[in-house]
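With one protein chain held back, the other chains of the complex are shown just where they sit.
Naming follows writing order (A, B and C), and every chain is counted from residue 1.
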């Protein structure tokens, strides 16, 4: 499990976006993002890209949780409530898995526990173990 | 059209992500993102969230190009080629529009012109004109 | 609730596809489809269109369960296991709802309880009550 935590510690866009990974378990993960000015769009709401990135990190952590590399091939997101301040949380669970493909369902909620976005994504599962970054 | 450019000039997450809007026309837009260390994930590839954010900005610009507010309600993305350096471009066109809903197709390409991701999104169209940010 | 059952009794494509609605509750529904030769594709597996149609009926029933008309505007489906015989079940729950939009998550399973497909859809909610078919 340490290799996976190291892997995500090295995720520069997540760090740049102020996203913090909270938990990784078998096929599941959780993260949070405290809303700052840098997350806002032109009308001062949290940018859809920031919400997607938060969910995407959980998607990556949950799908790589078995220690072998999983590559995101598709994701769909539904934006159901605008967010403008406070902390957002994303929590994801595995919804299917076979040797080559797996799917994950991630929910993004606000501090009041209300749903901000729903995200469903599919990965292609490789045989390679997660190790030190391939190129540094 | 100036109001729309101002609107996107005020998009802090796009700016924070190094995304530059290049063109806005009726139902279409174009943007670019020069890959930097801050865009990379744990294996030094461009993070899916950064690619989504680039496409999402084009989606927002194209759908708001008529001068009335359009709110993103759904998007699907397919990641088809990894990217690690150089500049990425996103270009979007409108694929349908009625008074309440519209859809946009955005393609993200690399410097060699190869497709990195495909994005299709739907907006809910309000009657409100795009003006100065509602809350500042 | 009777109006909704009548509405679905009048669904000719569901009937033509051998789909039977089993339950409708507030924001949820359940249906089944016993696989027949007419559901198969060129390699004798259940056609993706038949699986989608089964999930789509549950989506429609769940989203129209409040007695006002909900119109499907988008759906994504992930096919995770092939099916060739027996009975398929689809069960759906509401994952978000505001006055204008709502989302539903539908899971299609086989007799062994294994997941065949995952479906997530969004509706636009009208104010019109569900009544006798508008045009007959």
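By our rule, a contact is a pair of C-beta atoms (placed from the backbone, for glycine too) under 8 Å apart; a residue touches a chain by one contact, two chains touch by 3 or more.
Note that this is a predicted model, so its numbers are computed, not measured.
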item	value
Which residue of C:10, C:34 or C:68 touches the chain not shown here	C:10
On chain C, residues whose C-beta touches the chain left out of the figure	7-14, 16-17, 37-44, 46-50, 52-54, 56-57, 60, 69, 71-80, 84, 133-136
Chain B, residues in touch with the chain not shown (by the definition above)	76, 78, 80-81, 95-96, 98, 101, 103, 105, 107, 115, 118, 120, 122
Residue ranges of chain A at the interface with the undisplayed chain	73-74, 76, 100-101, 122, 124
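Basically, only the chains that are shown with their structure count from here on.
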item	value
Chain located farthest away, centre of chain C as origin (C-alpha)	B
Centroid distance [mean C-alpha coordinates] between chain C and chain B, Å	32
Centroid spacing, where centroids are CA-atom means, of chain A and chain B in whole angstrom	20
CA centroid of chain A to CA centroid of chain C, Å	29
For chain A, residues contacting two or more additional chains	76, 78, 80
